[in-house]
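For this view, one protein chain was removed and the others were kept in their places.
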Amino acid sequence: MVQFLQQLINGLSIGSVYALMAVGYSLVYSIMNFSNFAHGGVIMLGAYFGFFGLTLLKLPFAVAFLLASFGTLLVAIIVERIAYKPLRERKAPFLYFIISAMGASILLENLVIATIGPTFRTYPEVFPKTPIELGPLAIGRLDLIIFVISAVSLSFLIFFIDKTKLGKAIQAASYNVKACALMGVNTDKVILTVFGLGGFLAGIAGVFFGMKYTVYPQIGNITTKSFIAAVFGGLGSLPGAVLGSVLLGIIETFVAGYLSSQFRDLIAFVILIAVLVLRPTGIMGKVTEDKA
Amino acid sequence: MDWTYIQGILMLAGINMIAVLGLSLLTGFTGLFSFGHAGFMAIGAYVGAWISASPASTPAGMGLPFILAIVGGGAAAGVVSYFIGRISLNLKGDYFCIATLGFGEAIRLIFNNVNRFGGARGWPGVPSNSSFLAILIADIVAVLFLANLVKSRHGRNMIAVREEELAAQIAGIDVFRSKMTSLVISAVYAGVAGVFFAHYMTFIQPKMFSLTKSTELTIIVIFGGLGSISGSVLGALVLTALPEVLRAFEIWRLVFYGAAVILIMVSRPKGLMGGLELTPSGIRKWTAERNALRQAKATLLAEDSGRKED
Amino acid sequence: MKKVLFAALAVALVLAGCGGGGDSNVIKVGWLGALTGDQAVWGENELNTVKMLFEEYNAAGGIEVGGKKYQFEVIGYDNKGDAQESVNVTKRLTGQDKVVAIIGPNASGNAIPMAPILEQAKVPDIATVATNPKVTVQDGKVKPYNFRVCFIDPYQGAVAAGFAYDKLNARTAAVLYDVSDDYSQGLREFFKINFEKKGGTIVADESFNSGDVDFRPQLSKIKAANPDVIFMPYFFKEVALSANQARDLGINATLLGGDGWPSDQLISMGGKAVEGSYFVNHLDYADPAVQDFKSRYKAKYGKETELNGFLAHDAVLVFVEGLKKAGKPNGEAIAKALEGIDVQGITGRIHISPETHNPEGKDAAILKIVNGQYIFQEKYAAQ
Partner (left out) sequence: MAAILHIRDLTKQFGGLTAVDAVSFSVPEGGIVGLIGPNGAGKTTIFNLITGIYRPTSGSIEYRGKSIVGLEPFRIADMGITRTFQNIRLFKNLSVFDNVLTACHLSANYSFAEAILRLPRFRAQEKHLTAKAEELLGIMNLSDYRDLIANNLPYGLQRRLEIVRALALNPKLLLLDEPAAGMNPDETEQLMRLIVRIRDDFGLSVLVIEHHMDLIMGVCEHIVVLNFGEKIAEGSADEISKNAQVIEAYLGTSEEAVDA
């Protein structure tokens, strides 16, 4: 029983990290209908921004945190302008976006290796690392903080999308970008906003990832998992991304804890594929019927 | 300039070319995007090694001739892809991508855990059978096979699926079957490429067939141009050599590589060849299409002015 | 059409590969290893060491070989820690750059596929920390052009298991390893075999995948098995992360590792979590024999050398001895000369066995982390 609860806590903790990353994927997917693989690179930069904010500039945590988030917001927008906008204007098929995104991801990772170096960096201890102990259970303090801040930023995001004019435009665009453009919505502005929001969340995810684990140029690779989580939950759906992430985290944990850690990822993939076969658009994905 | 070095790069390019041509059929001609072809390469590499490696070595092989390794490796990849296709080919767009990614990674994870094949520690002692000539012949056969395929009704059906799935169905094309054929052929190509790769490296390890390898293949296909065989050939040559040419830039070379990928997508969104074939008939076709467009514009203009005069 | 392409490609490669004339007084030595990717820290360290040593030889007027003084040129290439790139680089070094010998790489998976190319080109390679037995011996046959200066996985695994059982009095052990890494799988296998042979019990055998950062699911399972020691045969980034997470979960077992551990990063990232842990190493950092090299390295590059530097240092020593013994800058002759060579390196006495091309009888050092320092415990030889 104790182990079960501990594994559940482990799973939620892993899932919450996936969730922060997956939401950024889903947000961009909902408008652009492609998987933005450059997102991993942006998250990695967020981790570095936060790290240098804390160590080089000796900023207080809150300031470094904001610096990282706004920094990645800017990076995400720059990536969009350089790597996607020309494709959008050409109405290129989604394959091209994905390849361009991969190019951006390779570029960002290696730019960091070439300039900052390949070594790992450790965040200074902002929050005490000792876990909260509930009897035999251990809950990381950082996990709780991550959980709270993720919840706050996700509710802020949902509020923004539901209540503001720009948010409504995003919603409308996620149904039909072309129709939106015809109705006088500035789609360019909508897309920039979406990338900005995705970038902002990437900054948060990066800083937390760095604090929880470490900072290194290949952080982007781990986002493959959050991409899987986003697909699992249903691409384009924000609640789906969160749900998919938490489920993936828990499934991985329980497979490793109770079945076999050797085959953990394998079983996770099998479950993923099973979900896709039964529900081809993920758990909460938008169903787009091909209209004849 | 040393020939062994250039030959080495050309051999690698030639091996990549086989896999790229297969992927080109799937992605360029059928419109399906795969992130798992490194997995099929892995199957080909391992089965090929198993068939040809000496029974005295560890891990032990069967010590059979190389040609059987090629056939066996390709067939094994094809069979596996058939079952994968049965499950995943009905998925759309990104969901199919992610399923292939899942399968590709799953295949690698399985090899990591199969001690019979050396696990993560790899399989050394694969015979060094991939000669320059063998690769060259395989490339020529691969190109001819593909060129004849896409110019037949089977190939046209695949292209129709890429262009407009629903219309293809209504035109009596068994979309699922076309996709399946395309997937299996592309997997056989990847498997054969894997066999050559194993017998070129003489050592294989599951980590050689990672997601990065799959995306590299896809990048080459897109770089060369979707729906162009000559583009894939050219893409495999250029992109395999590019990192070598950029070696002088040391740690900056992958930065340039990434930038080059973006630049090409942005400036030549149809890839190097853009669906055009560098063959006499391909060029004839291209000029015919251009002439037709010019003529059509002229006729329409004439009709337009004619109407205004009415 | 194809011919034109091939020609164009060849021209491009020529243009890229130009440089380095054929000065007969200069001996070219190759190096390969990772300068990008997650092993880049070590690659950079090795290349720096190799360059530094040969610069020192050059500054001292070169080395006399067969009655003639030679200068050295080091040509180092990045292999991204990738086997395929290693093959390309080896072809380039042997074919185009015409090096007489190659130092590196550090990863076994990168060293193994080099063998046929080396044999064809008749150029010897001295690997630094490639510990897989199959780097030098395949199916009972020694590979004529592959050598190394480090001990091998079975030995290291046996040392770790023996030390845990005999000196730490551990009777139960858990293993956490990287299933997708050859080095990690190798150490795990030999640790298990030897620990069980001694009479110990493996109570948990858990794995993760390269790139993972969260090990708590596996560690929670290990915690329930309550082992005396946890063997962690992987690299310092994952060691630091998993050690921290283990302590967070309230695991107090002694941690034990291999030569993937030593790094400044381990201490700065692992902190208190790795205090009191032991690992098998190639040398004792406090050994007087290594101090001179350490300070020279620091003076030149402004930072401490990593473990790889020491082994790269000894690889260079072994090469130079072999070169002198061969009496001519010729790969084949050097390879012959290397067999049975006996050199006092800074990591110990290196006697290259003609049967295995391994430095036979090289002791392992057991180090303990105390107050953030690597404290030498003892030389330990497995039986």
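Letters A, B and C mark the chains in the order given here, with residues in each chain numbered from 1 onward.
Going forward, a residue touches a chain if its C-beta (ideal position, glycine included) is under 8 Å from a C-beta of that chain, and two chains touch if they have at least 3 such contacts.
This one's a predicted model, so the numbers in the text were calculated from it and none came from an experiment.
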{"item": "Full-complex contact with the absent chain, from B:160, B:188, B:220 or B:236", "value": "B:160"}
{"item": "Contact with the hidden chain (one of B:107, B:135, B:149 or B:264)", "value": "B:149"}
{"item": "Absent chain, residues of subunit B that touch it", "value": "145, 148-149, 152-157, 159-160, 163-164, 166-175, 181, 275, 285, 288-289, 291-293, 295-296, 299-300"}
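In the analysis below, only the chains that are shown with their structure count from here on.
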{"item": "Distance from subunit B to subunit A - Cα centre to Cα centre, in angstrom", "value": "30"}
{"item": "Two or more partner chains touched - positions in subunit A", "value": "110, 113, 262, 265"}
{"item": "Numbers and ranges of subunit C residues touching at least 2 other chains", "value": "36, 179, 209"}
{"item": "Residue ranges of subunit C touching subunit A (in the complex, touch as defined)", "value": "36-38, 40-41, 44, 179, 206-209, 211, 213-214, 216-218, 220-221, 224, 237, 240-241, 244, 248-250, 265, 268-269"}
{"item": "Residue numbers on subunit C that touch subunit B, as the complex places them", "value": "1-2, 5-6, 9-10, 12-17, 35-36, 77-78, 82-85, 87-88, 91-92, 94-96, 98, 108-109, 112-113, 115-116, 120-121, 132, 134, 138-139, 178-182, 184-186, 209-210"}
{"item": "Interfacial residue positions of subunit B with respect to subunit A in the complex", "value": "27, 33, 87-88, 90-95, 97-99, 101-103, 105-106, 109-110, 113, 165-166, 211, 215, 218-219, 222, 226, 251-252, 254-255, 257-262, 265-267, 269"}
